[in-house]
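Note sheet for the following structure.
As you look at this complex, bear in mind that one protein chain is not there, while each of the others sits in place.
Each chain gets a letter, A, B and C, in the order it is written, and its residues are counted from 1.
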Amino acid sequence: MNRKLRMGMVGGGSDAFIGAIHRLAALMDNQIELVCGCFSIDPAISHSSGLSYYLPESRIYNTYREMFEKEVLLPEGDRMDFVTIVTPNFAHFDPAMMALEKGFHVVVDKPITFTLDEALKLKAKLAETGLILALTHTYSGYPAIKEAKARIRRRDLGEIRKIFVEYPQGWLSTKQEDTGNAQASWRTDPKRSGKAGCMGDIGTHAHHLAEYVTGLRTVELCAELNVFVPGRLLDDDGAALLRFDNGARGVLVATQIAAGEENALKLRVYGENGGLEWCQHEPNTLLMKWSDRPTEIVRVGNGYMSAITKHNTRTPGGHPEGYLEAFANIYRNFSLTLRAKMNGQTPKPEWLDFPNVEDGIRGMMFIDAVVKAGYDDTTKWVKF
Amino acid sequence: MNRKLRMGMVGGGSDAFIGAIHRLAALMDNQIELVCGCFSIDPAISHSSGLSYYLPESRIYNTYREMFEKEVLLPEGDRMDFVTIVTPNFAHFDPAMMALEKGFHVVVDKPITFTLDEALKLKAKLAETGLILALTHTYSGYPAIKEAKARIRRRDLGEIRKIFVEYPQGWLSTKQEDTGNAQASWRTDPKRSGKAGCMGDIGTHAHHLAEYVTGLRTVELCAELNVFVPGRLLDDDGAALLRFDNGARGVLVATQIAAGEENALKLRVYGENGGLEWCQHEPNTLLMKWSDRPTEIVRVGNGYMSAITKHNTRTPGGHPEGYLEAFANIYRNFSLTLRAKMNGQTPKPEWLDFPNVEDGIRGMMFIDAVVKAGYDDTTKWVKF
Amino acid sequence: MNRKLRMGMVGGGSDAFIGAIHRLAALMDNQIELVCGCFSIDPAISHSSGLSYYLPESRIYNTYREMFEKEVLLPEGDRMDFVTIVTPNFAHFDPAMMALEKGFHVVVDKPITFTLDEALKLKAKLAETGLILALTHTYSGYPAIKEAKARIRRRDLGEIRKIFVEYPQGWLSTKQEDTGNAQASWRTDPKRSGKAGCMGDIGTHAHHLAEYVTGLRTVELCAELNVFVPGRLLDDDGAALLRFDNGARGVLVATQIAAGEENALKLRVYGENGGLEWCQHEPNTLLMKWSDRPTEIVRVGNGYMSAITKHNTRTPGGHPEGYLEAFANIYRNFSLTLRAKMNGQTPKPEWLDFPNVEDGIRGMMFIDAVVKAGYDDTTKWVKF
Partner (left out) sequence: MNRKLRMGMVGGGSDAFIGAIHRLAALMDNQIELVCGCFSIDPAISHSSGLSYYLPESRIYNTYREMFEKEVLLPEGDRMDFVTIVTPNFAHFDPAMMALEKGFHVVVDKPITFTLDEALKLKAKLAETGLILALTHTYSGYPAIKEAKARIRRRDLGEIRKIFVEYPQGWLSTKQEDTGNAQASWRTDPKRSGKAGCMGDIGTHAHHLAEYVTGLRTVELCAELNVFVPGRLLDDDGAALLRFDNGARGVLVATQIAAGEENALKLRVYGENGGLEWCQHEPNTLLMKWSDRPTEIVRVGNGYMSAITKHNTRTPGGHPEGYLEAFANIYRNFSLTLRAKMNGQTPKPEWLDFPNVEDGIRGMMFIDAVVKAGYDDTTKWVKF
């Protein structure tokens, strides 16, 4: 198969934020082309969006149902290979399940579904069909995060003792959902976002990053969730103490009322011998800290980096990569895996390194646990 | 009274760390002179230390009891005005109480005493005698911390919602107490340090800073304390969720097993309008963050700083002040207050800005609460 | 015209660094597709490269001459719109001139040509044909650089007095050109690189950035060029004092023997009222410094940024953009301009904001002046 992979989209109209990000990430590597989409629940927006993406009218659909039904009838040489789902949380499961039923692979934004039960159903369907699903936990796509994971796995830090992960944002410090801000509107609405607000939106990213980098699994947590902005319907702030399966302890902070903060996701991990630190605002730098020698500024793009990191890097040292490239790494590994599969080959291990349905299930378990613990003043620890 | 104030010391022999810091801090401003001391429980060390500080033999004592008894008999023109107590925690109360009984003012290192009850007794004795006590919570002496407090008080950030305070160190990542490290030895020994290890040593600093800067009071906390290094007798790590009297929430982290960290005390406070951030490793910078405009790098020594900050600054902008100057600010404000009092004058408000017995009592309450909560898996919140 | 623009390439085979960057930058915005190319002087490499980019064999050419001649014969609905030239410096002029003669627009890497004379010829040809040429001075594509320019233009800093621009790299600290490093090989070879080494490769970037951001023009310079690595044929280090047309003064540093440096391009500009600072290693931050108030950390993606900056930004605040997005901004503005032109419309001013032949000529003048001054110990100032 010597052609680009063909992507369809559900959501991602010209009025949406994350859809544009997905297209940039999917297209930059010249491995994927956008061939069709249902870009909005509003057919007019879907139509105008599709035209602005240079699609033919015949491949711009009014509903995802229509898209799946018509695409599956197209000749193999034309029809889409996979669909990217970039709708609000409540509208992940149905199109994802239908795509799988029709034989299309899936990329879906996080959290994977509205409920844990839906996530488990997707897992079963994937097992049944042998199709592939990628979950866009973007931050795990950064090359410096790959490096952190590789170094912890080779036990540079020794046994892990302590994990701090924090994700402070400030954009919901005021009641943005009353101002016509579409992002704020659905993210603070339990009907569209789910049972968690801040914790679902960004807490899941923080939790995923902690487990992804360390390879550890949370076993129980103690948490408090807060609603600081009067009238808001979901948590806009929270913190959790975490216990991991190896006995390590963690602190997870996620807040959207840290006024003045942008998107300051930060991870620190400490083991017996040293620690590491990474912050999304300066994503190409990984600090390695040692008990007995100077902290090292490990920088993406240098020759001393691990093979897995180099595989996820596009530019030489000193040419900063950013959020879009991290996002694109998920698409690239997904597409390498998918292409291998379509060619009947075995994907290389490094190609399989993208978040999948298991990560999605962990995220839903995190949401369930943190919400259960977060409002209960009497139960200290909730099992995961 | 046109002379320097006269300081005696309990502890602070030439083999001690914190005693040297106290002398540097006390002496640099040319307001205080060291006149006597009992510098060690070992008379030979006390003697050799005193000589190395250029004291006459007659003013070098074998016990603090001897010192207080002999000094009080000296003519007013010679005898010490106040005593600085820099012994391990278990040996704070007795000399402090005896000093007060003999009519000497007191400077004492933190935590103020071994138990809350002792702290309350000191408070009563101070009220009875009218003497002055300063507690060296060093970090509250930094000019940028004064600025943070002033700005929060004038409500630049609006109502405070969230406080993050963290104090990661790594020096106890291994069992230093078995290596002959005197600092590690007493700080991990419940008989000398008290019921808390890490939380008493540095958690109290973090807690004090949070309350000092915001003016808020913790009302309850949820905590977990950990002992990571096998065989250690006291906590070497912990985290607490805090609830403040205005409804604000906080997260406090203190750890001494964050391998590779030095002394990275950091405070972040967020209100309705913005946030602020300060880190002890770059102490002359205060970041002011805003929802609607760029973060400002507020720097000590500039003309735009508050009056209270300028009062606590010795050098112009760009001439970094450090830990010793922060420490010296406590001594300077204490000495300005003491001098005023000795001259029958009313101290200016800015002179009274040093930690005192009330701060000491808060610290002991914090230790009691965090230890109670820290090992209890069933009680979530402990009142303060 | 509702279709993507069609790009051909000269150079950029799968063994080349900068060609891959150009493709990433050109493709990510879904405005341009790669339709043909002559990717290497070696036909086998050109062929295999083209196939790996998913091109049909018919559009993979052995020579650029063949490409231009065959493409021009294709129907309008198929043939390329513009060519991107990413060969070493000595091979810029011929394909660029031929492209223009055949009616194709041009994107070319910097420096624009081998000699100033060639650049002037391209300018004349562009004027004659009305075609468009973009020069990829990448660093001027960063959104924070757009912001710096906008703020200087609106005179936030007052009259500009001082410009520091530095570009330290370390990768040529040893004789890389003897190790089979293809990049080092041609960049240190006067036959392929031209009369300047370091100054042509990165000094031109630094000089362009200074003029681009300030809108000032260098009028004379004093310089020293050095060759530190024995046996190297071109300068690997140099510094220049600059005089600008408004009386401002500057210092330009470019070096490739600053061992341990990556690509630390940094610009500082000071005016009567304040200064600004930008570093490529943290490209989304612009520091604004003021005489009488705190330094501001101006961050890309925030609502307070200038319109021109927002036009050149793809993600919200806190989602770092990098080198590839800066590069892509040149392609995007070029493509917006080209599309407007092809549609008979007038490009918006912000679309025209990409480096062009005039910038290329300035670069060649800089090379001439700095080389002339750089080795002459008796002439202090060389006119520009």
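Keep in mind that, in the parts below, a residue touches a chain if its C-beta (ideal position, glycine included) is under 8 Å from a C-beta of that chain, and two chains touch if they have at least 3 such contacts.
Owing to the predicted nature of the structure, the values given are computational and were not obtained by experimental measurement.
A.B. asks: So one chain is hidden, and I want to know which residue out of C:P88, C:P111 or C:G170 touches that hidden chain in the complete assembly.
C.D. replies: C:G170
A.B. asks: Looking at C:F114, C:Y142, C:Y167 or C:Y270, which makes contact with the chain not pictured?
C.D. replies: C:Y270
A.B. asks: Please identify which residue in B:R23, B:H92 or B:H311 touches the non-displayed chain.
C.D. replies: Answer from the full complex: B:R23 touches the omitted chain.
A.B. asks: Which residues does chain A use to touch the chain missing from this display?
C.D. replies: Chain A touches the missing chain through residues 287-288, 292-299, 302-304.
A.B. asks: Going by the touch rule given at the top, which residues of chain C touch the chain that is not shown?
C.D. replies: 157, 161-162, 164, 166, 170, 173-174, 222, 224, 226, 228, 237, 239, 241, 249, 251, 253, 255, 257-261, 268, 270-275, 288-291, 295, 376-381
A.B. asks: What is the set of chain B residues that contact the non-displayed chain in the whole complex?
C.D. replies: 2-4, 17, 20-21, 23-24, 27-30, 34, 51, 53-54, 169, 261-264, 280-284, 299, 301-302, 314-325
Operating definition for what follows: only the chains that are shown with their structure count from here on.
A.B. asks: Could you give the separation in Å between the centres of chain B and chain C, each centre being the mean of its C-alpha atoms?
C.D. replies: 55
A.B. asks: With chain centres taken as the means of their Cα atoms, state the distance from chain A to chain B in Å.
C.D. replies: Chain centres of chain A and chain B, defined by C-alpha means, are spaced 44 Å apart.
A.B. asks: For chain C, which residues are shared contacts with two or more other chains?
C.D. replies: Each of 299, 302 in chain C touches at least two other chains.
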